[in-house]
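Here the structure is laid out as structure tokens; the discussion comes afterwards.
A protein chain is absent from this complex, but the other protein chains hold their places.
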Amino acid sequence: MANVIDDATIDYVGILAKLELSGEEREQAKKDMAGMLDYIDKLGELDTTGVEPMSHVFPVQNVFREDVVTNGDARDEILANAPAEKDGMFVAPQTFEG
Amino acid sequence: MAKQYETVIGLEVHVELATRTKIFCGCSTAFGGAPNTHTCPVCTGMPGSLPVLNKQVAEYAIGVGLATNCTITRYCKFDRKNYFYPDNPQNYQISQLYLPICRDGYVEIGLPAGATERKKRIGIHEIHMEEDAGKLIHDDWEGCSLVDYNRSGVPLIEIVSEPDMRSADEVIAYLEKLRMLIQYLGASDCKLQEGSMRADVNLSVREAGAKEFGTRTEMKNLNSFRAIARAIEGERERQIDLIESGKAVVQETRRWDDTQETSYAMRSKEDAQDYRYFPDPDLPPLCIDDAWLERIRERQPEFREEKRSRYRETFDLPDYDIDLITDSKHMADLFEATVALGAHPKKVSNWLMVETLRILKEKGLDPEDIAFSPEHFAALIDLTERKVINSTVAKKVFEALFDEDIDPVAYVEEKGLRTVNDEGALRGIVEQVLAENPQSVEDYKNGKEKAIGFLVGQTMKAMKGKADPAAVNKLLKELL
Partner (left out) sequence: MVNRDILDYTAVELSEKIKKGEFRVTDAVEAVFGQIAGTEEELHCYVTLEKDRALARAAGVQEQIDAGALTGPLAGVPFAVKDNLCTRGMRTTCSSKMLENFVPAYSAEAVLKLEEAGAVIIGKTNMDEFAMGSTTETSYFGVTRNPRNTAHVPGGSSGGSAAAVAARECFAALGSDTGGSIRQPASYCGVVGMKPTYGTVSRYGLVAYGSSLDQIGPLTKDVRDCAVILETIASHDEKDSTSMRRTDTDFSSALKEDVKGLRIGIPKDYLGRGLDPEVKSAVLAAAEVFREKGAVVEEFDLSLAEYAIPAYYTIAAAEASSNLERFDGIKYGYRAPETDELHLLYKRTRSQGFGPEVKRRIMLGSFVLSSGYYDAYYLKALRVKALIKKAFDQAFAKYDVILGPVAPTTAPKLGESLSDPLKMYLGDIYTISVNLAGLPGISIPCGEDAGGLPVGLQLIGDCFREKTLIQAAYTYEQEVK
């Protein structure tokens, strides 16, 4: 118990979550996360041996679509909210692969 | 003496499935649309959009699993693989990690002559379903990348092999085997160049006889058999050089550059390789029961081995012909359809093996690219057999058939290509040829049998190729 989130961990989480924290915000985030983890550690008190993790609460299965084209060209609508657009495409910073 | 090294190779093969629509939305998978014209809120990751699974994707995946001797996971789920990249609109890819749809299968590959065993079994660790990413187009002028999501959400299966291969030849034999099975299923056209089949190579080396695997690297961007073979050779050498110079092989992803014939590491501080997989809450699990599995099993096509023995029994063809025809499902289908229209099996086979393969090779095409219809093909064979056209003309007509799927009967009439069988007309021409070539007539009479060939040629030329050479030959002998 009593989790401590160090700089390396918060930086790592920043890479995963694509968040850049600095100064005070970063110190606060370390404290908040440690506090939450202490709290979540409470789950450890429960014996869950043999209990299947439940991701879906109801036993719904096999939900499908048929392989039929239902969508037409909606490019203008798809691009309408793009911060930057060129030649009918979204603009991203230069990537060096793909 | 230099140490002997063994190469250990496993493959991750991505295959684009031949569905009409994407895996989770009703957008078309057709190639060639203008950028972002085959997109919707789902495949562009718009807020509030939700995925719904295309049933055909699961059926193709199960079909491939059955064809590769896998155990079908009766209760399988989709997971999210989280990573940021602009071609991935949600910044997570819907894939399967924990419960992939197929597991523990194998295919058998033939080994080259001289090997101790004729066949080798390559294990398949798993097959899972996932969605393809969009396309990034580099705009060097503006110094940016442009994103087209037409391919985003196209269904893929990823076939993960065991590390059972030891050479580039085995890798290629394995890929060819997979390609054939999948093409027979109709689940994909499996074109490496067009990216509908893509292979990532996991490779490590170890001293011959060692039990432990070495550290492996993963190589991406291999889009031809040739590139795969060269990349394997290059990476093997690179790893051996590292080991011999006392350095360690680093586990990493490398990108093969086929023009430079070298690979380089794809490393970034921002790329943590920690994908935080978890079950996708938007997609309920799949429960594959016996009845469904049985329906798919019943629909499985006849695979190559079964086809081979049937061809042997039904069509009485030599093994050589059978191997060539059944090498491609598309070719085999064309063969069967043409024979069903009444053409003689061996004649059909000859046209496929000689003229068809020649043109494919000249044009750099695959058998899957054959576009002419069995009806027109059968009609051409019929015209030839009935000697309506001679073999030289037939080859010309076949080229037109191959290029444009012309109707041979109409084509022959239109171009006036019929063989002239009118004895009177032919006799007149032959008499004229004999009169114009006294030297050849002389030679023939002096026992130079070959001279008749020249005279036949001259007659054919005068007839603009439309005579039956046998008839010409016969008439010449008669008049001489």
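By letter and in written order, the chains are A and B; residue numbering begins at 1 in each of them.
Quick note on the criterion: a contact is a pair of C-beta atoms (placed from the backbone, for glycine too) under 8 Å apart; a residue touches a chain by one contact, two chains touch by 3 or more.
Owing to the predicted nature of the structure, the values given are computational and were not obtained by experimental measurement.
Enquirer: Taking the entire complex into account, which one of B:50, B:365 or B:479 touches the absent chain?
Expert: Answering carefully, the residue with contact to the hidden chain is B:50.
Enquirer: So that we can see where the missing chain sits, which residues of chain A does it touch?
Expert: Output for chain A: 9-10, 12-14, 16-21, 25, 28-29, 32-33, 35-37, 39-46, 48, 51-58, 60, 63, 65, 74, 77-78, 80-84, 90-95.
Enquirer: Considering the whole complex, not just the chains shown, which residues of chain B touch the missing one?
Expert: 41, 44-53, 80, 82, 84, 86, 89-92, 143-144, 147, 268, 270, 274, 276-278, 281-284
One rule holds for everything that comes next: only the chains that are shown with their structure count from here on.
Enquirer: How far is the middle of chain A from the middle of chain B, if each middle is the mean of its Cα atoms, in Å?
Expert: Roughly 39 Å separates the two chain centres.
Enquirer: Provide the residue numbers of chain B that touch chain A in the complex, in ascending order.
Expert: Its residues touching chain A are 19-21, 25-28, 33-41, 44, 46, 52-56, 58, 77, 82, 84-87, 133, 135-139, 142-149, 255, 266, 269-270, 272, 274, 276, 278-279, 281, 283-287.
Enquirer: Contact residues on chain A for chain B in the complex?
Expert: For chain A paired with chain B, touching residues are 12, 15-16, 18, 55-56, 60-71, 73-75, 78-79, 86-95, 97-98.
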